[in-house]
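Only one protein chain is missing from this complex, and each of the others stays in its spot.
Let's look at subunit A:
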Amino acid sequence: MPLIVKDYSWTQTEALVYINVPLKGVKAGKVNIFSTDEYLKVNFPPFLFEVILYAPIDDNKSVAKIGNGVVIFTLYKKEESIWENLAIINVGKETLQKKREHAVLKAQQKAVADTEAKAIKKREDEKYALEIMMKLEDEERKRIEEKKEQERRRATEELEQWKEKQRKEEEEKKAQQRREIRKLEHEKKKDELKTHSKSLSECPRKRTVTKTGKSEEISLPAPRSAGSIKIQFTPRVFPTALRESLVAEEEAWLKKQADARRAVNADMSELKDLKEEERNPDWLKEKGKKLFATQNYLAAVNAYNLAIQLNHKLPILYLNRAACHLKLRNLHKAIEDSSKALDLLTPPVADNADARVKAHIRRGTAFCELELYAEGM
């Protein structure tokens, strides 16, 4: 139970109330003041001083000074009047309680309002600071822009001046040209008068007076004698341009294509004898071509046979073998191969038009040789 302080003293004027509460030896730091418009409480354990004021005061303006063993309140009255008493006497405990609660509530509200106000003020301050910053930066930017503009203007002026100079030079040159031409014509006239009487040997002299209006014909070297340089390119499979970042992808794609063309049945026993290279139909095709070129047609046919054994879906192999058979005069076989090639090339698109033409030609030739002309057609 706190001890109620009763030995406080108070004075008043029209507008102010002074309350003097002795601290009775309690340190100033331990004093806790709680005040609202109508209620005042000072709590300094073990003492307690509370009072319900006679009339409301302006809580915001009022001041409490703690020091020298006393607390001095300077309270500003809301209404200027002389109070009969500091506190309202003759109040029941419930009223007191109610007033206390009311006061606490009010204090809480005030606290909330205070924090809100503080938050608002903080935001405003920040906004202000931001605006100032933006203004400063804008100014900086404007300054730089202006400098750039100045440079630009200066450069433009220089350009204009230079253009003027060019124009004047052009005009001068033209004027000079005109003068020269006139002089020339004048001289020509004089010469003409002279040559009426003089011999033709004067003419060469006249001709050599070149028109100075046009530039002198500098003796240019003769055009180069035609030459040709044959070049080779770094090989590239794709028709697109070379890009470093796509090289890895391209390699992977090519590898996949090559693998797909290899023999599906890699474990055909005859093939075990063959080297890795010879199992690749592409390589065999190339070999076949080379052999064809060197007119070793039988060997070429062998190569193509093996290739077809490995991959019987490549029309190009049949086409080439047909050509070999033609050369070997195995005409029936040539017809067979060209027909097979044509079958494989059934979707007739532009891509295999060339190949189809070749197939038709070879088949036609073979038929003609066999004198089955109708078939050849």
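As a convention for this text, contacts are C-beta pairs under 8 Å (C-beta built on N, C-alpha and C of every residue); 3 or more make two chains touch, one makes a residue touch a chain; residues count from 1.
One rule holds in what follows: contacts and distances are computed from a predicted model.
The chain absent from the displayed complex carries the UniProt protein name "WDR92 protein", chosen from "WDR92 protein", "Dolichol phosphate-mannose biosynthesis regulatory protein", "Short/branched chain specific acyl-CoA dehydrogenase, mitochondrial" or "Folliculin". From the options A:Thr115, A:Thr156 or A:Thr294, the residue with contact to the chain not on display is A:Thr156. The chain that is not drawn here is touched, among residues A:Val63, A:Ile82, A:Ala222 or A:Ala260, by A:Ala222. Touching the missing chain, out of A:Asn60, A:Ser245, A:Gln295 or A:Thr346, is residue A:Ser245. Listed by residue number, the positions of subunit A touching the unshown chain are 147-148, 151-152, 155-156, 158-160, 162-163, 166, 214-215, 220-236, 240-245, 247.
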